[in-house]
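Missing here is one protein chain; the remaining ones are kept as they sit in the complex.
Chain naming follows the written order as A, B, C, D and E, and within any one chain the residues start at number 1.
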Amino acid sequence: MNFVLAVHGAPHNSNSGEHAIGFANAAIAQGHRIERVFFYHDGVLHGLNSQVTPQGENDLCKAWSELADQGIELAVCIASAIKRGVINAEEQARYEKTSHTLAPGFELVGLGQLVAGIQYADRYIEFPQ
Amino acid sequence: MNFVLAVHGAPHNSNSGEHAIGFANAAIAQGHRIERVFFYHDGVLHGLNSQVTPQGENDLCKAWSELADQGIELAVCIASAIKRGVINAEEQARYEKTSHTLAPGFELVGLGQLVAGIQYADRYIEFPQ
Amino acid sequence: MKKLLFVISAPPYTSKRGTAQLEAAMVAAAFDAEVSLVFRGDGIWSLLPDQSAQQVGQRSFAKVLQALGDYEVDQLYVCLDSLASRGVEAAELMQAEGLDLAAQQLLLAEQDAVIGAAL
Amino acid sequence: MKKLLFVISAPPYTSKRGTAQLEAAMVAAAFDAEVSLVFRGDGIWSLLPDQSAQQVGQRSFAKVLQALGDYEVDQLYVCLDSLASRGVEAAELMQAEGLDLAAQQLLLAEQDAVIGAAL
Amino acid sequence: MTLHLVFNLQGLESCLQRRQPADPIVLMGDGTYALSQSDIECFVLREDAAARGITSNGKNIHGIDYAEFVELSTDHNPVVSWAD
Partner (left out) sequence: MTLHLVFNLQGLESCLQRRQPADPIVLMGDGTYALSQSDIECFVLREDAAARGITSNGKNIHGIDYAEFVELSTDHNPVVSWAD
């Protein structure tokens, strides 16, 4: 079966990331496919490359990176992202910022990718907090 | 009179910034002193240098910068900041990140600066959301 | 063509989630989904007329809401229970069809996906 | 020496604000402030014993709470109304002195600053 | 005397249960929605209410701007925020 997951909460202010990662790994282990993880609202902050994982806490960045290595699309809503400071090299140049801040494995996409994902997938599952 | 303000909410998920900036500007206009603005919890995201202000919306980054130019200390809790990806050059080097992300005018400080500020100031005013 | 329900349960202006929900609903309509929207909980405050968001340096929620019509999103609903518990009359609000809980139950049951039920 | 009250009204583990509040309270004690802490609203869930936060890859709130003793922060209170409305008995929780609303009113009135009333 | 800043409706309830009866209250942000429900005597940050489309016709409601908010803060101590 084919899933689209949505992450709406910020890394340190919600369990959105933990829930989505736990679900994705279990689904893959059962032979399902995660078509796309869509990061929206404060969820886009999961894609910020400058985060430092505190000792003794979950390393979400590493977990996302492992999912990306398995070919899962980590799709970050571009409108939500750039106003929160999550930008790739192209947006860095456009807005004349000093650095890009999008972590490897993530990509900025339009809202159309959320809708297309929902239209295409068998299930849409949202992790709000 | 001498104020310490606290900002606890994220830029796009609260009015913490708008409220603190509105208060600070009005206080300064009346001859009061803002000793320090302390950014805590998700409030530290106000100090992220890669944010792009959407057209037609409040430019909080500019407003903070103007306050910094008037000598107001924009103190960002270092523990809250580094796990959320708001890092200066020193933390960038320590954690081997690709860039620093702390906006000019902000500085990373310990929690002691919150407590010392409250002890010293005439008023502590918190803007939670 | 899938049936998508967008839920707005947070008030406007503090978080900007409601506006983002409207934008997603417009995109869904442009992608030929059958779109409906329901306002419930503190989301019902989004429907107050005479919002002056420029006073706090934001886009007016009401303006984005009007743009929905251009995308032919016209199934706008508001939870009557949420209104009653806040002492708000439907007549005080911008136009949306009032639904009681039983009607919302039916609306939910016919969706292919529900987006932002948590917003 | 100022009297500082730290309020915890959010549950642990979803946001990490409660833990950050405890850290601030310890620093305040180290700076010789007179520190007290009150748990109310969904913050009262912080006091459940037997939390196993390592299961979700987090630090245990209970462990940070125990460290408060090392800083001689021993004025820990819990709102009895918040317990009652959630059907929780004070005896089920880790140690904190129960306060009714009148007692909280007195506690608030004697503070120089209240931190995180909104957490 | 304490000044209470109230940022949402749940925060107002928590505040009303715990303030001294004469302590003044300032409604801000989503706290301004309380104007459409209750008629307690309070101050309200005018621009936050206007942004949300809230008009106060109660005679116990005192609209203020940031300058008046600062004055209230200097006249009271401590200033306590509520946003459960």
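The rule we apply is simple: a contact is a pair of C-beta atoms (placed from the backbone, for glycine too) under 8 Å apart; a residue touches a chain by one contact, two chains touch by 3 or more.
This is a predicted model, so every value here is computed, not measured.
*Asks:* From the touch rule at the top of the page, work out which displayed chains the omitted chain touches.
*Replies:* Displayed chains contacted by the hidden chain, ordered by label: A, C, D.
*Asks:* Hey, which of A:Ala27, A:Leu45 or A:Cys77 is the one touching the hidden chain?
*Replies:* Within the whole complex, the residue contacting the unshown chain is A:Ala27.
*Asks:* To test your reading of the contact rule: which positions on chain A touch the chain that is missing from view?
*Replies:* 1, 3, 15, 19, 22-23, 25-27, 29-30, 32, 122-129
*Asks:* Please identify, in ascending order, the residues of chain D that touch the omitted chain?
*Replies:* Residues of chain D in contact with the hidden chain: 11-14, 42, 45, 48-53, 55-56, 58, 62, 86-88.
*Asks:* Please give every residue of chain C in contact with the chain that is not shown.
*Replies:* The missing chain touches chain C at positions 9, 40-41, 81, 101, 104-105, 108-109, 111-114, 117-118.
In this text, only the chains that are shown with their structure count from here on.
*Asks:* By the touch criterion stated at the start, how many steps lie between chain A and chain C on the shortest route?
*Replies:* So the least number of steps between the two chains is 1.
*Asks:* If you tally contacting C-beta pairs, which comes out ahead, B-C or B-E? Let me know.
*Replies:* B-E
*Asks:* Taking each chain's centre as the mean of its CA atoms, how far is chain A from chain D in angstrom?
*Replies:* 33
*Asks:* Counting in whole Å, what is the centre-to-centre distance of chain B and chain D, each centre being its mean C-alpha position?
*Replies:* 25
*Asks:* In whole angstrom, what separates the CA-based centres of chain A and chain E?
*Replies:* It comes to 38 Å between the two C-alpha centres.
*Asks:* Name the residues of chain D that each touch 2 or more other chains.
*Replies:* 15, 17, 112-114, 117-118
*Asks:* Two-or-more-chain contact residues of chain A, please, as numbers and ranges.
*Replies:* Where chain A meets two or more other chains at a single residue, that happens at 12-13, 41, 54, 80, 129.
*Asks:* How do the chains pair up in terms of touching? List each pair.
*Replies:* The complete list of chain pairs in contact reads A-B, A-C, A-D, B-C, B-D, B-E, C-E, D-E.
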